[in-house]
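Excluded from the complex is one protein chain; the other protein chains are retained at their positions.
Let's turn to chain A:
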Amino acid sequence: VGHAVLAINGAEVNGRFTADGKDVLEFLGNPANYPVSIRFGRHRLSSNEKLMLASMFHSLFAIGSQLSPEVGSSGIEMLETDTFKLHCFQTLTGIKFMVLADPRQTGIDALLRKIYEIYSDFALKNPFYSLEMPIRCELFDQNLKLALEVAEKAGPFGPGS
């Protein structure tokens, strides 16, 4: 439930079709194509879905800090479930950085601060990036990927996202 076909025989799948336009169900229905290796996984979120989920979280965050029995609560820092942990870091300027990670992964606080630095360097200092818009800066993506790799290696267990 909630899983989708991500790749068949190594070729990536987009919805119902492979990269070269073949219909996935047709391909799987034809026994001549067996054996076939299928990769399942969680469906990747589209940008719009991400925006929607982020804005929902933003509201929950605000509600959380108001409902908190402690005065001056800083909001939701961590959301823990059986399968993942969601870490949230809010800057003094109101920007929230969220990391979804394996519950056993350590060093996420340091990672969040590193991501803040990467954001202030490669997104904010890019003169063509407008504030509050989706970040489409290659240097930002590259450095973010590097930081994630470092964090994965340092932590005891496998990948975060």
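The rule we apply is simple: a contact is a pair of C-beta atoms (placed from the backbone, for glycine too) under 8 Å apart; a residue touches a chain by one contact, two chains touch by 3 or more; residues count from 1.
To be clear about the criterion, contacts and distances are computed from a predicted model.
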Item to check | Per UniProt, the name of the complex member that is left out, chosen from "Large ribosomal subunit protein mL40", "Superoxide dismutase", "Trafficking protein particle complex subunit 3-like protein" or "Translation initiation factor eIF2B subunit gamma" | outcome: "Trafficking protein particle complex subunit 3-like protein"
Checklist entry - Of the residues listed, A:E26, A:E49 or A:E117, which one is in contact with the missing chain? => result A:E117
Item to check | Those residues of chain A which, in the complete complex, touch the missing chain | outcome: 91-95, 113, 116-117, 119-121, 124-125, 131, 139, 142-143, 146
